[in-house]
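Here the complex is missing a single protein chain, while all its other protein chains stay put.
Labels run A, B and C following the written order; every chain starts at residue 1.
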Amino acid sequence: MSSIFGTLFKISTFGESHCKGVGVVIDGCPPSLSLTEDDIQVQLDRRRPGQSDVTTARDEKDKVSILSGTENGVTLGTPIGLFVANRDQRPDDYADMSSIPRPSHADYSYQMKYGIRASSGGGRSSARETIGRVAAGAIAEKILNERYGIEIISWVNSVGNISVNNLDLDEISRNLVDKSLVRCPDLRIGELMMQAIKDAKNSHDSLGGVVSCICKNVPAGWGEPVFDKIEAKLAQAMMSLPATKGFEIGSGFSGTRVPGSEHNDMFFKNGNVLGTRTNNSGGVQGGITNGEPIIFNIAFKPPATIGKPQETVDLDGIPVTLEARGRHDPCVVPRAVPIVETMTALVLIDLALRQQSRIMFDNAE
Amino acid sequence: MSSIFGTLFKISTFGESHCKGVGVVIDGCPPSLSLTEDDIQVQLDRRRPGQSDVTTARDEKDKVSILSGTENGVTLGTPIGLFVANRDQRPDDYADMSSIPRPSHADYSYQMKYGIRASSGGGRSSARETIGRVAAGAIAEKILNERYGIEIISWVNSVGNISVNNLDLDEISRNLVDKSLVRCPDLRIGELMMQAIKDAKNSHDSLGGVVSCICKNVPAGWGEPVFDKIEAKLAQAMMSLPATKGFEIGSGFSGTRVPGSEHNDMFFKNGNVLGTRTNNSGGVQGGITNGEPIIFNIAFKPPATIGKPQETVDLDGIPVTLEARGRHDPCVVPRAVPIVETMTALVLIDLALRQQSRIMFDNAE
Amino acid sequence: MSSIFGTLFKISTFGESHCKGVGVVIDGCPPSLSLTEDDIQVQLDRRRPGQSDVTTARDEKDKVSILSGTENGVTLGTPIGLFVANRDQRPDDYADMSSIPRPSHADYSYQMKYGIRASSGGGRSSARETIGRVAAGAIAEKILNERYGIEIISWVNSVGNISVNNLDLDEISRNLVDKSLVRCPDLRIGELMMQAIKDAKNSHDSLGGVVSCICKNVPAGWGEPVFDKIEAKLAQAMMSLPATKGFEIGSGFSGTRVPGSEHNDMFFKNGNVLGTRTNNSGGVQGGITNGEPIIFNIAFKPPATIGKPQETVDLDGIPVTLEARGRHDPCVVPRAVPIVETMTALVLIDLALRQQSRIMFDNAE
Partner (left out) sequence: MSSIFGTLFKISTFGESHCKGVGVVIDGCPPSLSLTEDDIQVQLDRRRPGQSDVTTARDEKDKVSILSGTENGVTLGTPIGLFVANRDQRPDDYADMSSIPRPSHADYSYQMKYGIRASSGGGRSSARETIGRVAAGAIAEKILNERYGIEIISWVNSVGNISVNNLDLDEISRNLVDKSLVRCPDLRIGELMMQAIKDAKNSHDSLGGVVSCICKNVPAGWGEPVFDKIEAKLAQAMMSLPATKGFEIGSGFSGTRVPGSEHNDMFFKNGNVLGTRTNNSGGVQGGITNGEPIIFNIAFKPPATIGKPQETVDLDGIPVTLEARGRHDPCVVPRAVPIVETMTALVLIDLALRQQSRIMFDNAE
């Protein structure tokens, strides 16, 4: 296990789907930040299952408690403990699957790693694990926004074969994203995605998709070459989310197909700093932000738990036909949106603090 | 800066393109491993510039010295210092570019981060930085191969618009890969890639591409959820390499377009363990290896330093036309192959040691 | 803040004296360990205030809950969340001291560091902070004992000017230690200590003391030179406890006064391994255990919070006479005993796992 993330703004998450609850301890949150449960709850609510009929029917309130680290609604600089109780435990849903490792799920690999695994619900490989990240990331977002004016906006860019084109990134906002139940800012395309997810649900199948994210107003100079380049930490963060299979920043894979003369982002004078005329770099050069918006995409595979019969074997190798019961999302990308945003915030706040720690001798006087 | 990587097999790299040299300190290499410079040199030679007329003409021998950590050709368990001297320093090549940040290069972002930067050659953002990783990774490869029989093979899968199809992954080997100057195991496609790179060079332009990698014989159980899932650490490692813009594992981005019922990898009994009939998972489930081959792709953008005139501005914002001189690769992917392999080895060895540290109580007697 | 400790067995503690509670998240606890709240409660009960009339009258049950990481009383290898609610909050006790930094307490330095501090009770500098450590350490102790037969026994060696002499370290046990209310295994001396503490209490003063610790049956080979030598990590761990001012291992400061020929521990054949005839080294040579008992002492200063009038100043520098009210121990060393033991266990388990991660190639076949 390695459930700790960050160098200066460090989070330590815990909890699985069917124990007493899930949570996180944040070590290194700056002092004197105003903070109440409401600041955190908003992203937990967006992450919560049961928001529409295309997400799992599990209805947990997922109410967060601040256990420590604040007094009178202000952070003390001490560790912040956050906890969300599990309320809706129905382990029996998964019980008879326990000897059958679900295909493309983590049952088998957890068993091989630990020699034991949670009897139900996927344990730490469950999406419920992400609650701790979202709660901590909501605090990181607040700091980034209050101190730097940073906005982090994520959206669903594709579901299965249906994808958005020609988005105006200047127009995009969380409000616009949330107008769509699938969190696609092109509302018409969002309707098509919605229908595709319903169809998948009806056929007991599942769909994947691509989630995109933009970070606006990030100062130049963040990112710690060579191993903690900003794109490296973002990639680690995103690929640590359940069900992710790919990450690309800026031009990404498509950028490999154009020559350098087309790909290079030319500088121009933009007020007191330099800007670039294009942003194939995705806001990052040499692993360090250049002041342009950070833009990246994440590939989410279709959820492994499906109702359709699957011809597989149990742990002894005996062939079985598996038809999963229990609650499961036919498509996780709508709920992934706040998870991506908050996980992004966790990467940015840590790099912000690390950059702030650097003594600039030429500026010291 | 964050030039340290790993939890138990920790490397600390140093050096830039035009100082005395580059190198690495490895902390945590197991004792009693037979090790000489020759074990390390082979991958440095594959990484070295000047191997063909499509790579930079800089001819440095890049001979590695073991400074510490071994005696009589055997590791002691103490830190291993490795050093490669810089021999071919021609800082003047870059001198008149110093006030003009090269588009899509790291000059500007380094300046904004540190308030200073190397006057020439890109400093730590130069590809020369990777020598320390390759040297350390060559040792990691040796351990992985001797102890587990692991093979890590990387190759060029595409250059610009030219890509390989239908590779037989069972047939692939380093020997086959090295038969092609561009390190494409489909030798016919490799010829086309070679021609494309020559054309780009002649037009003072550059090309990107996709490098692929397969790891065979990796045991099930490696990877540390949730933040150090194996795909998360591989993604961090690959996205920390110069010029990378994307990472995908298994089905990657294309896997988002098929339904779960097609995407899931069904289990079958494979000797004493379970195997999967397909490998859309890329050898990884829930962040942990499942015993199948690990397969992933990395997107490399076209190199930013090109000879073609570019309309940009200097650090004061004054418009200039930039025509880069000096040595630079028109395409980095052939040389990226050993870098990807060794960086992969650094990820795997660290997760191997971490898994080994876990006490299995049920096996304890 | 840095409330995370450990490389492989990592703990993240949280909570202060007057918020909802205190706790810890353990990341990296091995799987398949039988574990219930009872295993943890025993050391919390020994740490708990209100055990005798010489400790603070605060009576909190300090009952621990396991929030995550186990199922059916067995660890899963996933993060273990532990929580102890605060029940007996009386912030008013400290209220009128809030503008007067208590001499030799952390009020002033916390204020200077964070620009804010808990209004009462010392926040994270309160002894209540140690609950998370004790809870986590109780689990570490269980692993060390079950797997290696390690026994960690701590006791009060001196209180003020009263100290033990000529203890028989073979006879010492937790049972014997707990026969004395001040946890001094020489029961007669313990009575004298008890009286001294009562006298101090009656005169509204406080007393310090020395706590000693022995670790039996620790295998040779633990400790990670050079920075994580076992004595270095023990020293860090002990000096991170509230009120500690000194650490010494083996002969310690007194060992500086004898020549090497007297100080050296001669080897002899002891079964299959080597033992030493004396143990001035305290079980450690070159930062690595040598198989002999580890023995060390920790100096605890007299508690800063006393009832006696003190001539000091408030935060504005205005002279005031401070007479502390509220609950406070006249002497912390009896309650420090389980804290030292569990903190020692946290150091040992981490070094045990790190040593286990080391591949011994000569043993590999």
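What we mean here is this: a residue touches a chain if its C-beta (ideal position, glycine included) is under 8 Å from a C-beta of that chain, and two chains touch if they have at least 3 such contacts.
Source: prediction; values computed, not measured.
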Absent chain's touching partners (shown only) are A, B, C
Sole contact to the chain not displayed, among C:I4, C:C19, C:C215 or C:I349: C:I4
Of the residues in chain B, which ones touch the absent chain? 1-4, 10, 12-16, 19-23, 25, 27-28, 31-32, 65-72, 74, 76-81, 83, 113-119, 123-124
If the missing chain were put back, which residues of chain A would it touch? 7-8, 30-33, 77, 143, 146-147, 353-354, 356-362, 364
Where the missing chain touches chain C, by residue: 1-5, 7, 13, 101, 103-106, 108-110, 112-116, 122, 124-125, 129, 158, 160-161, 200, 205-210, 220-229, 231-240, 242, 244-253, 255-261, 263-269, 273-274, 276, 280-282, 284-291, 297, 299-304, 306, 308, 310-313, 315, 317-318, 354-355, 358, 360, 362-363
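The rule we apply is simple: only the chains that are shown with their structure count from here on.
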Using the mean of all protein Cα atoms as the middle point, what chain has its own Cα mean nearest that point? A
Between chain B and chain C, what's the gap in Å when you average each chain's C-alpha atoms? 45
Chain-centre distance (mean CA atoms) for chain A and chain C, in whole Å, is 38
In whole angstrom, what separates the CA-based centres of chain A and chain B? 26
Where does chain B touch two or more other chains at once, residue-wise? 7, 354, 358, 360, 362
